[in-house]
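Moving on, here comes subunit A:
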Amino acid sequence: MWLWNKLKQLAISLRAGVVTLHYPFEPRPAPAGFRGQPVWDHTKCIGCAGCANHCPARTIFLRDICQEVRILLYDSARCTYCGRCVDLCPEKAITMSDKFELATDNRQDLTQAIELFMMTCQRCGRCYDLEIKNYIDRLTLLGYRYDSLEVRKVIKKSTSEFQPEMLEKTATYQRPERLEK
Partner candidate 1 sequence: MWEKLVKRAFRRSIWVYHCNSGACNGCDIEILNVLTPYYDVERFGIRLVSSPRHADAMLLSGAVTRPTLPLVKKAYQAIPAPKLVFAIGSCAIGGGCWYDTYNVTGGGDKAIPVNYFIPGCPPRPEAIIYGIALALGLVDKKVAPVELKQMEFPVDMYRQTKLWEQRNVIYKLLGEEDDRYNLY
Partner candidate 2 sequence: MSVLAGFYLSLLSLSLSLITALIFGRKPEVVRVAGTLFISLSCIFLALGAISAITGEGHPAEFEVNLGIFHFPILIDGLSGLFLLLLSILGLTSVIYSSAFTKKNEPGRLQKYYLALPVFIAGLIGLLTVDDLGLGFTLSWQLMAISSYFLVRMGRPDKISVRPARVYLLFMEADWLMIISSAFLTKNYQFGDSLAVIGEKLAHSGRIEILIFFSLLLAGFGLKAGLFPLGQFWIPGAYSTASPPVSALLAGILEKTGVFGLIRIFFFVAKEAGANFNPDLWGKVLVISGTLTLFIGTVQAMKQSDYLRLLGYSSIGQVGYIIFALGSSLLAWNSGSQAIRHLAAVIFLGALYHSLNHGIFKSLLFLVGGSLLYSTGTRDLNRLGGLLAAMPVTGILAALSSYSIAGMPASSGFVSKWLMISGNFLAGRNSLLLTFSGIVALFTAAFTLACYVKFFGLAFTSVGAQWKIKKEIKEVPTLMLIPKILLMLICLSQAFMPLVYVNLLSKSLNHSEDFLFSGMFTGHNLTNFKAEVLSLKIFDGRNLLAATGPLIILLIIVVLIFLARWFRQSAGSAEVTVPVWLCGYQDLNQDNIYVDRNMFSDLKKIFWWTGGNKVIVVDDEGELAGCNAGTKKDE
């Protein structure tokens, strides 16, 4: 009885044989439709910030450098590879590549930066305004906050700099308030 069970267990192993893949020595491509690293097609991107607004991991940032240049920064390190940005891009400028061999010893390697050339608005002389006056307004642009320095003032990394006053209103940090005043 005991032996019979053990033989059965051995039989499972033997029937399966050695199944180990020789992966790093033989390529093992991801299947079609795999959600690997997203790739921006810079020729298509219009800089609408839709991906940045809806990224669950908030890992895509846009920032105006000047009137004409807007920079899109994407940090693959924190990316959840959900493909939400692909769904939302109106120009289909983003695709999920099948690239998964992303391991690196330097986090820099995982970033993508796109300089976007923005046309100047005839009326105001600027393109769509990304500079936001304060936190409350920014909240309306959801998920769009990594590049806001004021907000980052209160991202604390369990440092000892925390003072209760930080919760108070200061010149740089306005407490969020009810929207409907």
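Just so we're on the same page, a contact is a pair of C-beta atoms (placed from the backbone, for glycine too) under 8 Å apart; a residue touches a chain by one contact, two chains touch by 3 or more; residues count from 1.
The candidates came about this way: all candidates are chains of the complex that A comes from, given by their letters.
Computed from a predicted structure; not experimentally measured.
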{"item": "Of the listed candidates 1 or 2, the one touching subunit A in this complex", "value": "1"}
{"item": "For the subunit A and candidate 1 complex, residues of the former touching the latter", "value": "16, 18-21, 23-25, 28, 30, 37, 40, 42-43, 45, 56-59, 61, 63, 65-66, 68-69, 71, 73, 75-82, 99-117, 147, 149, 152, 155, 157-159"}
